[in-house]
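As you look at this complex, bear in mind that one protein chain is not there, while each of the others sits in place.
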Amino acid sequence: MAEAVDYKYIGTSPIRPDGVDKVTGRAQFGADLNLPNMLYGKVLRSRYAHARIKSVDLSGALALDGVYAAVSGADFPEVQHGELGGEGGGDVADIAQNIMARDKVRYHGHAVAAVAAKSLSIAEAALDAIKVEYEVLTPVLDLDEAMSENAVLVDENCFTKNLPETPDKPSNIAAVMQLTRGNVDEGFAQADVIVEGEYRIPMAHQGYIEPHACTASINEAGQATVWCCTQGHFEFRSMTAKVLDMNIADLKFIASEIGGGFGGKTVIYLEPLAVLLSQKSRRPVKMMMTREEVFRATGPTSGTHCKVKVGAKKDGTITAATAWLAYEAGGFAGAPMGPGAMAIFAPYDLENFHIEAFDVLVNKPKVAAYRAPGAPQSMHAMEIALDDLARELKMDPLDLRMKNAADEGTRAPYGPKFPAIGFKACLEAAMAHPSYTKPLPEGAGRGVAAGFWFNVGMQSSAEVHINENGTVTVVEGNPDIGGTRASMCLMAAETLGIPYEQIRTLIGDTESTGFSNVTGGSRTTFATGMAVVQACEDIITQCKARAAATWGMDEDQVEWEDGRAVPAPGVNADVTPLTLAEIAANAAKTGGPLLGRASLNAQGAGASFTVNITDLRVDRETGKVDVLAFTAIQDAGTAIHPAYVEGQMQGGASQGLGWALNEEYIFDENGVMENASFLDYRMPVASDLPMIDTQIIEVPNPSHPYGVRGVGETPIVAPLAAAANAVRDAIGVRINDLPLSPPRILEALD
Amino acid sequence: MNKIQVETSINGESVEFLCEPQQTLLDVLREELSRTGTKEGCATGDCGACSVLLDDRLVCACLVLGAEAQGKEVTTIEGIATEEGLHPLQQKFLEHAALQCGICTPGLIVASKALLDKNPDPDEETIRYWLAGNLCRCTGYDKIIRAVQDAAQELAHPA
Partner (left out) sequence: MAKIVFPDHLLQHTNGEREIDVVAKTFRELLIDLDQRWPGCAKVMGKCAVAIDGQIYQDAFLEPLQADSEVFFMQRIEGG
């Protein structure tokens, strides 16, 4: 289906249709909706990292003038158990308890009650008036301690899943996973060189600049409208309905524009609270998290403890590899240890390996997805080990990876053979890239690393409406986080054969368009794009029929070319081709409005591989690391809108570098996050980074009409190890842990 | 509680409002006046999403009290475009794809304008350090810097 093609619109980088509103401040984000008669909702959060709730007394809050509603766990329906999608499996009951604690708080900041009041200041005063009685318990905060035999238990009813037999003692290890191939003992016996390492990475946050926010309004018939920033309003509606035991049909979710998500806005936090408060107060309720709340009470990604061992022959062939990967889940099960385990060796063709992974409860916030969940942590370990291996073998690190590179037909570690993939193409491009061949700047070190993410398809719907003047409206259900409206317009333009400027894409709410899974998983351009293309093909079929009717021909005597209906070759007819505009103008006569639709569960998502190269300079006096250069080379399949593909690569690189160099959750001994602000949770700023060089490789994905592979997540994976490897090159000392912040560097230099 | 009456000018328009003493200019703009172009990212002056000009001085609106706007001229993102159309910064942000989610964009455009008003020909390092107070999590800053450089060129040599 996808060959090297010269597209007319695909591959250009036009201005996005929603752009002007975003540069003028008109675009409406989650906290931007103010309704008449609106109240402000605020959440009371646990002061303890681990405690039983003995009582919650809301009366003091309700007695205040200007307070119109107050709720706690008791106001929620009985928690329903049920499957939820996502990496960790996930239980609806866990989500329900996470958004409002019932009998126990499992992390500092866990929601305990909520109020709605006339103003933010009254709401805050109302929180102070709520009395909560806690029975304080010892928190378990250390990953290894949590896994140990007599650890304090976060959940007394948690029994490790996926063991051959259900254990009789509860544990903080919520689940385990194993992947094995061949015989690692034999493999290591064949190795000439073996390297081993132990790697620790603390929790880190997605760091989206927009805090969670929503406005909910419910009427006396129980019909609610919720405006919220979300990566997936359909999934939010579904989760909210389950948590509140409501009929989906009574919930209308409208996705606002979204100020970043990266996976962290694929789960609900405020929405059911706002609906419940609106119900009790009979007024709209707006809720906005503060930045502190975002850090303390929304999902960061797992902190990890990983161990990797790799053996290779003198010529660089890897003979065996093992990995032991422990992931923090936070207060509820669901760490992304599965994908982390499946991804770690994915770029390599290995005969013998053994991977063990663990999903571990600790008294910290419940983790949420963060761009390629699980993969950055596990691949950090492997890509450092390979770097050390290359050094031992006196082999170029890219050559070592090429020697073992997976290709079409290689068995992925999780079993199936890879279809066409672009890892070797990325490696070749890296080897030839000026940033790899140019001399190293004075005092700097250079590091490389590989990255990978599976990408998914899942469900999307799209409608295409032809307006009376032949312009086109595309309606789909994926919030536009990074320019996907533009990509939909480009794919529609290419399919219909009409100019990009004649197409608008809008994001329908849950009542006005068909179901779509989240904008995430690197799926939107792939799966929603596929739906848009199919809906356009539906339009083309209809247009050909309309033209045939107009010309008095059979439908199979008409073709579609460059945006017009034309007689098929060999058909002798004295007719002028009909443009989309002309067919639309005549639509009433030929059958009615032109409406195309498609809905699908997209299969065949293509994996995206990457290679990163970075030059870092370490100041030996202060331990500060300067990023001198960064190059990201990634397989996009086909870059629909190259500037936005570059944007994903640059943004992911920036997050990965922040994670590598500075970002970490710092907890005190009571489990309270000490750096819950942007001042102390130090993300990259403009002066921290150079221009980020990108090279898009295109190995088209045969399963997509235009060869698209998801690109959004892969970029964050490799920078962690690339930075670690560059620091190793710069200072001659290996640091296995992250972040590579000044104190850690100085300690290593001593 | 007794509210404070404030008379100010926002984007050239006289505006009167009532606010609580502790309310910030950011709270007032967004919640009292429904001018939601200016964004809240942190409310502690660390992210720059609430950047506005106060008498031509670049400030974080979350660090200014509503009452402090008395008698001053406030410029927000809503006042950057004119009847002639988009400001070159806004146009270049669009052309360079210098925004992905767009939440930091209003603050960045106001901050960039403050820079170019003062220094029409900044080099890359100057731009990066000036904008170090504006967090962006989506773009890695590359295209933002290019957009500012291009806008500076455009302003210096109008097409």
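Letters A and B mark the chains in the order given here, with residues in each chain numbered from 1 onward.
Assume contacts are C-beta pairs under 8 Å (C-beta built on N, C-alpha and C of every residue); 3 or more make two chains touch, one makes a residue touch a chain.
Everything numeric here is computed off the predicted structure, so don't read it as measured data.
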item: Missing chain: touched chains present in the view; value: A
item: Which residue of A:Y9, A:Y134, A:Y199 or A:F262 touches the chain not shown here; value: A:F262
item: Contact with the hidden chain (one of A:P17, A:P139, A:P365 or A:G520); value: A:G520
item: Listed residues A:P139, A:G303, A:P373 or A:P567, member touching the removed chain; value: A:P373
item: Identified contact with the non-displayed chain, of A:S72, A:T225, A:N455 or A:T610; value: A:N455
item: For chain A, the residues touching the chain missing from this view; value: 83, 85-87, 89, 161-165, 175-180, 206, 261-264, 266, 338-339, 342, 368-373, 412, 414-419, 453-458, 518, 520-523, 601, 603-605, 703, 710, 713
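The criterion applied here is as follows: only the chains that are shown with their structure count from here on.
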item: Euclidean distance of C-alpha centroids - chain A vs chain B, Å; value: 29
item: Parts of chain B lying in touch with chain A, wherever the complex brings them together; value: 1, 20, 22-23, 27, 30-31, 34-44, 46-47, 49, 76-78, 80-81, 86, 90, 93-97, 99-106, 109, 125, 127-129, 131-146
item: Chain A - residues contacting chain B, complex; value: 13, 15-16, 19-20, 22-29, 31-32, 34, 119-121, 206-211, 257-262, 288, 290-291, 481-483, 643-644, 646-648, 650-651, 653-655, 677-679, 683-689, 691-692
